[in-house]
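Structure in structure tokens, see below.
Not every chain is included here, but those present sit where they belong.
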Amino acid sequence: MDFDFSDEQKTIRDEARKLLSARCDRHRVRKLLEDKAPYDKELWATVAENGWLGTAIAEDFGGLGLGHVSLCVIAEELGRALAPLPVSSSLYLAAEALVLSGDTTMQQELLPALASGQLIGTLALSEAMLPQHALSRLKTRVVGGQLSGIKLPVPHGQIADFAVVVAHNENGGVGLYHVDLRGPGVETQPLQTIDAAQPQARIVFRDAPARLLSADGERIVPKLLDRASVLIAFEQIGGATAALESACEYAKIRKAFGRQIGSFQAIKHKLADMYTKIEIARSNAFYAAWALEADAPELALAAAAARLAATEAFEFAAKETIQVHGGIGATWEADPHLFYRRARALGSLLDSTPVWRDRLVEELERQFAA
Amino acid sequence: MDFNDTPEEAAFRAEARTWLSSVAAPRDTRTSFAIGQETGEFEAEFPAQRVWQQKKYDAGFGAIYFPQDVGGRGGTSLQNMTFMQEEARFDVPVTAHFMIVNRGCCSLLMKHGTPEQKALIPATLRSDLIWCQLFSEPAAGSDLAGLRTRAEKDGDDWVVNGQKIWTSNAQMADWGVLIARTDSNVPKHKGLTFFIVDMKSAGIERRPIKQLTGASNFNEVFFNDLRIPDAHRVGAVGEGWRVAVAFLSGERTNIAIKELMPLIGGIVNLARQTEINGRPAIEDGEVRARIASFYIREAGVRFTVQRMLTALSRGETPGPEITIGKYTLANLVQEMTAFALDLQHAAGAVMSPAFAPFDAVFQSEWFGSVIDRLGGGTDEVLKNVVGERILGLPEDIRVDKTMPFNQVGK
């Protein structure tokens, strides 16, 4: 048993943190939010140059082949920096979907471009308020190689070059299809979102040319969501940790009633509660990171637990960080709302808690057979 | 114990309903359940709100529990609550924000004002005059008594220098209520004095504060040698704290009486439209448990207000129970709206009104809930109030309480 990052992974973490604190401080994050820029192009180029995007992509496909635990390390740092980058869509979703599809031709064509950051991919799965796991009720359909339907919200849909679209085929099965978002039959409409740095789009497909990646969507999509949720959990934990640090810092500086507010138990225990939730989430996420990289049968249980714990930790940390900051915390110029937005955006990205709750308990039911 | 209207109450309710029907359309509570938090663009909405308040005032419903000699109806708080219940059934502007301050100022002036000051009341109740509240400071939020804005006597005037923050309505206010330090040589609660301020005076600068939502409903207000005539002092010199505390407890009560049932109805309807585990979310046990918990707290606060009104109508002094209302509801709204976003699954982060359920109202109320947890006393400050003033628990250790203000932090 070895339940920590390796020294090499810790080096990756330290370098990522250094780069992001230099190139992606909160002023920049806020500036991009004000400009409603869907992502930070300059930073994207930098992280691509540094090879981050290829971390978990195999060397055969132009990546570094460092494995998914290393990508978790980077995810945590991206979350901590609130980095406005399409990493989740392009890597955790699109690249993973391509790998799971088993379509080596398309992998050969697209993975190197994702690893280099030349192309941005995404997953077009959601259809409004339908849970993402509810594949049988999707309305998007492919007929004769042409895809039609409405996907909403599509993460980073307005900047993605292509999407892996989950849709029904002519036989009622669920397939994964590659669609060029720059091609014909695709109408993309950016949406206002809670976190402009996690942009989303509505995409209307009208007979858009679609190439089948895999007809086995019913098997692949849950697994894809499990895998992506682990990486997102690390982003959530990174964000929550940064929020906690921000709240602690303020609680040490701010005075009321002649004392630092952090000396009041109402504040101190609130921060202890935040810390507790974060460490609970982190330990669950460690287990899930192992299961992700090992492709262990424990992944379903571990991913659901990591997802739920990380979502709860980030939501709590974000809202209570505002509260610790008092009135200042509710202003645009202060940082806390950046966490509040991001926590909600990531919490909504891959189904909400009741869906994961059910998956988690299904696994426990299996474990404790009657 | 009787929850029904008495004949007199029923008559008043009928009168209110008749009048409201004659001037407004009914509200569709299935789709309209925004609770009007500080999220919108207040400046844009303000003119319609003022007109509606003036209309109510002219019909005898704008200042129900104020005595007739200051331009009120001479009715009761219970009638006011009844009117609010009826008003919530109609599609009319929400005037709560600025009227909290306006009414608070009127109550204050009735009790502590000079005849000249009292003359401002009728126009204020009609909202011909708009007031703002100049209390909080960057370094004096929860610890309001730690404020630093100074007022120094100069002849018949006071000369004020300093900065206030979180002032809503400052852009359009005609008058303000101000608390300032007039003596730094005494402990912090003792050196404060209360004033009214003509907001057209020289020496006042307003700067809007951009909130986390992007809107700007609050302001910073700077005083540079602002001159206030001594005639605008309210209460005795050094008695400002007592006056301000009375003012603020009114604000908390107002936040406690927000009408949240429509929001609960909105969640019930949302839960019918979204699904969990292949079935309508409303059938899911967790969803039901959460909704039940929302209702219990909402009803608990609502009926606590009724207990308060009963005491008032019996001529008794209401108990302290309503103190729980402000933080209970502020947290409740944050929890309810976050839950509503959860129910929307991936669409929960969408804010485009055309594509988010119910015009993204849950999304914007979720942002606004942040502010309600802070304004009018944070959760933490109010729990101290409950612990100390209601339960009689010993005070926190207050290192600066008896120290002369100019020695604090030295």
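A few comments on the model shown:
Note that the chains are named A and B in the order they appear, and that numbering of residues resets to 1 at the start of each chain.
Assume a contact is a pair of C-beta atoms (placed from the backbone, for glycine too) under 8 Å apart; a residue touches a chain by one contact, two chains touch by 3 or more.
Source: prediction; values computed, not measured.
Formula of protein chain copies in the complete complex, based on this structure file: A x2, B x2.
The criterion applied here is as follows: only the chains that are shown with their structure count from here on.
Chain A makes touch with chain B in their complex at residues 126, 128-132, 134, 152-153, 191-195, 198, 200, 202, 255-259, 264, 266-267, 315, 319, 322-323, 326-334, 336-337, 340, 344-345, 347-355, 357-358.
Listed in rising order, the residues of chain B touching chain A in the complex are 136, 138-139, 141-143, 146, 165-166, 209-212, 214, 273-278, 281, 284, 286-287, 334, 338, 341-352, 355, 357, 360, 363, 366, 370-371, 373-375, 378-380, 383-384, 396, 398-401, 403, 408-409.
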